[in-house]
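These notes concern the structure reproduced below.
For this depiction, one protein chain was excluded, whereas all remaining protein chains were kept in their positions.
Entry: chain A
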Amino acid sequence: MATETETTQTQAERDQSDDSGPFQRWVSGSISEPGRAYRPMFWLVTVFFLVTTLFPFYWLFMVALTPEGQLQNVVFTPNGFNPGVFIEIFQILPFHRYMFNSFVIATVTTAFVLVVASLAGYVFGRLRFPGKNPLMLLVLLVSFFPPAAFFIPLNDLFNTNFDILEPVLSNGSLYNTPYALVIPMSALFMPLAIFILTTFYSQIPDGLEDAARVEGTTRLGALFRVIIPLSAPGVATAGVLTFIGVYNEFFFSFLMTDGQPQNWAPVLQGILGFQGQYQTLYNAMAAASIVAVLPMAILVVVAQEKIVSGLTAGGLKE
């Protein structure tokens, strides 16, 4: 009913101002119907957000295309055109090896975190036992501390030679192995995964789990065959967040290897590797950065729907 009167009003308004200019018509139209004014405003805001988020990438691309030595005041266009830099970065340094290292580390960490956090999330989300809240707070406590607070003892620990590890690792110490990154980062990103999975697992109706148990499934079987498959969006969200987090992490990636690609140095060290002692190849750093961001961009394109719906369904609702 309300809409009906509104439209007739607008119609009258339009007839009245037929002889005025298009702008005047638009103004009087927006006064009588504010919804119309919001639309251009909405697009204006959207374009503003798009420009501000994407411009740094565009600019980085321009820097990459500018040949070395001509980097002065690059704004909207490159000074020169040198697309060959995207091949050079793989020749100057084995940049693909750094990327590979990062991928292996991020994948292993994500898989490990998902398994361990699933067990913990199941416990916190579905079981009742004394000491539940203090234990959850203890998990959250980990995120208060700067990673630096863990570093010295861990560094000592990873540089100690353990005789037991001798057959697996060349000198029995974890430094310069992927484990030196996987282990601390698993601990670092586990609290978030536990919290996401806890909320997801707690939402599965008890009846489904009971039915599986009556059918003769073991306790662990019920978790892995009923609870986890039913919370697939939550598991995907936790997995994607962990993967991106590990790939982007700075502190341990910077300090836990000596920066050599054969010693499992991650992509961060590859980008910094173009910073030589005598000259810094800014264009190569820019090109390497673009190459390193691409997989994350693809992951976001593929997973964004999952991430948002995952957070909606579990993470933040009561």
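The working rule: a residue touches a chain if its C-beta (ideal position, glycine included) is under 8 Å from a C-beta of that chain, and two chains touch if they have at least 3 such contacts; residues count from 1.
One rule holds for everything that comes next: contacts and distances are computed from a predicted model.
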Per UniProt, what's the omitted chain called: "Trehalose/maltose transport system permease protein MalF", "Cytochrome c oxidase subunit I", "Pyruvate synthase subunit beta" or "BioY family protein"? "Trehalose/maltose transport system permease protein MalF"
Tell me which of A:Trp26, A:Phe86 or A:Phe251 is the one touching the absent chain. A:Phe251
Which residue, A:Pro22, A:Pro56 or A:Gly207, contacts the hidden chain when the whole complex is considered? A:Pro56
Chain A positions in touch with the non-displayed chain are 2, 34-35, 38, 42, 45-46, 49-50, 52-54, 56-57, 59-60, 63, 71-75, 115-117, 119-120, 122-123, 127-130, 132, 135-136, 138-139, 142-154, 157, 183-184, 186-188, 190, 194-195, 199, 215-221, 225, 244, 247-251, 254, 267-268, 271-272, 282, 285-286, 289, 292-293, 296-297, 299-301, 304-305, 307-309, 311-312, 315-318
